[in-house]
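Some chains omitted; the rest stay in position.
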Amino acid sequence: MSLEQLREEVLEANLEIVRRGLVLYTFGNVSGIDRERGLVVIKPSGVPYERMTCADLVVVSLDGAPIEGDLRPSSDLPTHLVLYRSFPSIGGVVHTHSRYATAWAQARREIPCTGTTHADYFHGPVPVTDPMTDEEIAAGYEHNTGLVIARRFANLDPVTIPAVLVANHGVFAWGKSAADAAHNAVVLEEIAHVAAQAAALGGLFPISQALHDKHFQRKHGPAAYYGQK
Amino acid sequence: MSLEQLREEVLEANLEIVRRGLVLYTFGNVSGIDRERGLVVIKPSGVPYERMTCADLVVVSLDGAPIEGDLRPSSDLPTHLVLYRSFPSIGGVVHTHSRYATAWAQARREIPCTGTTHADYFHGPVPVTDPMTDEEIAAGYEHNTGLVIARRFANLDPVTIPAVLVANHGVFAWGKSAADAAHNAVVLEEIAHVAAQAAALGGLFPISQALHDKHFQRKHGPAAYYGQK
C-alpha cells in the first residue's frame, strides 16, 4: 500500500466515524500505520471533518517526528504512537468519545459480554483502565494515556480485544487497519448501548464461555465461516 | 409467485430492516420460502447491503442443499431452515440484533404485553428462549438455535406470536412472507423500546386479556376491521 493509499484509507476512516454518529464537531481521530516504512498518518487537530482532505492529514514517524504536512497532528497522537509500539500487530487506531461507550468509561465499568455481537468482536469484557494519577496527567499526559492502556493489556490480547475504555475519558479502539479500527469503534458503541439498556432492564447475564468462543471463532478463528471466502 | 419475484421480495425485506434502523453493517438477515417448490431464498453472508442485488441472494432447498447462487448463504441459514420446517405456515424469517429487543434478550426477560401495539401484533408476551447448553453450542450451533426456538414454542402458536428473543443473542421474527416478517421485526423493536421506557418509569402493567384480545382480533381475527378490505 502506497502512502497515498494509506492517506485515503485514514481519511475515509475518519469520515466513517462521523457518518456513524460517533463524533461531534472535530472530536475523535483515526490514524493508520505503514509498518514497513514506519510512518503513521493521522488526522490534524481541530480541522472540521466536512472540509478535511487527504492533504490535511499529518505524517509522522513512529517516534513522532514530523515527516509530511503543514498542520498540527491530533493532540492525541502520542497515545496512538504508544499503542502502535506496544501492539505490534495493529494497523490502525481510533479515538472517540462515542456516547454510550463513554458513559461506561465515566462509570468506570468494563462492559461485560452479555450478547453475541459483543462475542463476535471482543473475546472478553471490554476493559476499563485505571484512573490516571496526577503525575501521569501533569507531564506527558497523552503519552501516559497510551502507557496506562498498555498496562491494562499486560495480560490481555489486543488482537482479540481490540478496544479499551479510558476511565472518565472515552474510547481507544484499534484493528488490522484504520478501516478495521473504525469498524470496531462503531460496533463497540452499539454493544455499549445495548448493554446499557440490558443493565437498565435489570440483567447483565454473561454469556457462557462456549457461546462466547463459538461466536468469536466463527468470525475470526481458523475455521471461520462468516462472510465470503 | 415466481422465484424471481421471491428474490425481489427477500431483497426488499433485507433493505427494509436497514432503512428502519434494525441492523448495523452486514448484521441481520431475511429469507423467504416458496413452499410449493420447497426453495428458500436468503441473504448472502457478509455482503454490504448497499450493493446487494437479487443476483447475490442464495437459493437452497429446505434441507439446505445449494440450488442457485455463487455466494455463501448467511451463516444463520440453518436456524431459518429449522423454523420453516417447524412452523409450516410461515413464509418468511428475519434475524436481527435490533437494539432494544436485544437488550431484553440479553436481560433474559420476555417482553410482557403492556400496550396495544404489542397486542395488535403479538397475542401474548414475546418469549425468550432458554440459554443454550454447551453441547448445543459446540456442534450444529445454528441448527440448534432453531431447535431451541421450536422447543420454546411447544405450547405457543407461532402464527399469533411471530417472534422470539434468543437469550443473550437477538431476535428471530417471522410472518406470512419475508415482507411480513420484516414488518413484525420492526414492530417488535418499537414495542421493546416503549416497554423498556415503561419499565424505567416503574411500571409494566399487563393489559387485560379483554384488551389484548380486542386489539389482536380487530386486526387479525375473522371479523377484523382494521385497514381496507
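Per-chain residue numbering starts at 1, and chain names A and B are given in the order in which the chains are listed.
The criterion applied here is as follows: a residue touches a chain if its C-beta (ideal position, glycine included) is under 8 Å from a C-beta of that chain, and two chains touch if they have at least 3 such contacts.
In this text the structure is predicted, and so the values were computed from the model without any measurement.
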Entire complex copy count, 2 subunits given: 4
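In this text, only the chains that are shown with their structure count from here on.
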Rigid-body rotation angle, chain B and chain A, from Cα fit (steps of 5°): 90
Approximate Å spacing (C-alpha centroids) for the pair chain A, chain B: 33
Footprint of chain A on chain B - complex, ascending: 24-27, 44-47, 71-72, 75, 97, 99-100, 102-109, 131-132, 134, 137-138, 141, 167-170, 196, 199-200
Chain A - residues contacting chain B, complex: 114-117, 183, 186-187, 190, 193-195, 197-198, 200-205, 207-208, 210-211, 214, 218, 225-229
